[in-house]
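Removed: one protein chain of the complex. Kept in place: all other protein chains.
We call the chains A, B, C and D, going by the order they appear; numbering starts again at 1 in every chain.
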């Protein structure tokens, strides 16, 4: 199995390094890492890793600023990542940190750390062990924060 | 007839299980089920089920959180599901629960339950019995809530 | 000439029936009618009618609810209908009723009735008599309401 | 050189006629004109003129109403015109009048008149004399209103 990792220089946390660290827990998973300037550059790099580096899956690691304009870029990233997936029939797991989702930098760091690691696990499982995801269906997983859990009947 | 079911680990209700339960009412309908992390991962999985598993139709089961960012992801999902349909010429019935559409969890559970079941019925009919949908044209069907009904002349 | 008609079960007015009734005024126009659950299902059905049923043009008849979420679906529908057109090089005339565009149901019914009929006329003319549309260029046509007319010099 | 002109019946000004009048200043430029109902119908007609009528470039002339819904349609038009360009590798110059951009009809008429004429000039130059555009780079051109000019160092 080969996984692509793409992060940005815009991000304030080295998300790519966290992803690679997490990958050490998985024997036999090769990876290729790329860094691009910002989130709108992620989709094409992901597609290149799938088509030119034969990655089975890619994780894109984005950081969205606080401005209104950043929200617009986030829409473009999201539509672009889905079109890249539809052109390749491969998953691209998009891990986004919104700079305004936590009140202080320490929390942001913790959220990013957890979210990246959990999505690396998701990406590996999507290829190797998709049944684990089926078992978690509807359980309110929240990567980065504590899971909210399922609604009880 | 073969139907694809894709739901998410983000959802707080096991929507895939409800869909599969509903399918028991239909003899001879085979299904394949997949679970992905979140709503932006649904379109490509739907396309894969159509192209790689030969599904005639797919139902995607999404859960949209309350944050502004979640609304942006919903746009991306919606555009993505339509592009996936246009690339395959197959229907992908998108069943979405918006976490803020009901006031309490109990109602949310009931809405989800009904909406999933009604759309499973729609999906089966689109393949086997499209005339039933034509008969319901303009009747104000509201999956999950009571139908609002047609405007009376 | 063959025209496709697609409407929804979500709509509170049988827009497809109005379109078919209007088509009686045009000799020699064949039609195929389909009904889908909601507006996000319209683009692929329109494309199928063009590619699999050899329609020269399709009219999609949508009903948009009052909620914020419905506006997001409307964007997806609009982008999707244009992509479907670009993939087929055929026109898909999108007739939309916004549930909040009139104050009472009676007016809504009248608007829908007029809008559908006028757009059926537009669709037929786009194929048979495109010069009629050129003659109406810049005249402020408003399907469903009274035309606002051209700005006078 | 052959140019496509597409306008709408929704517009309150005969923008196509203005474009054609402006073209009289250019010897040897052939044109084809089409009129469609509204702005969401422009992209596919532009693509047809490029692919079926061998136009080198197309000018789409749109009129956007004041309602919220009209802004949503404008996004769809804009995305659609760009996708049509990317599918054909030809420019489609989109000239849009927003009904609320001027306070009275007289001003709107003047803006539309100027904007259409200036963009016809742009379109001709993009094919025949692209160097003129390079000379105007960064000069704050505002088609329809007075140019704002470059920021002075």
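Just so we're on the same page, contacts are C-beta pairs under 8 Å (C-beta built on N, C-alpha and C of every residue); 3 or more make two chains touch, one makes a residue touch a chain.
Worth saying up front: this structure is predicted, and the values here are computed from it rather than measured.
Remark: the omitted chain is touched by one listed residue; of A:1, A:109 or A:127 this is A:109. Of the listed positions D:67, D:110 or D:133, the one in contact with the omitted chain in the full complex is D:133.
Residues 71, 74-75, 78-79, 81-83, 85-86, 89-94, 98, 101, 119, 122, 126, 130, 133-134, 136-143, 148-153 of chain D touch the missing chain (whole complex, contact as defined above). Although one chain is not shown, part of chain A still touches it, namely residues 7-17, 33-37, 40-41, 43-45, 47-48, 51-52, 68-69, 72-73, 75-77, 79-80, 83-84, 87, 105, 108-109.
What we mean here is this: only the chains that are shown with their structure count from here on.
Because chain C and chain D share one sequence, their contact can be compared position by position; here under half of the interface residue numbers appear on both sides. Among the other chains, A has the CA centre that is most remote from the centre of chain C. Averaging Cα coordinates per chain places chain A and chain D 40 Å apart. Residues of chain D in contact with two or more other chains: none. Interchain contacts link the chains end to end along an open line, per the touch definition above.
Chain pairs that touch, as defined above: A-B, B-C, C-D.
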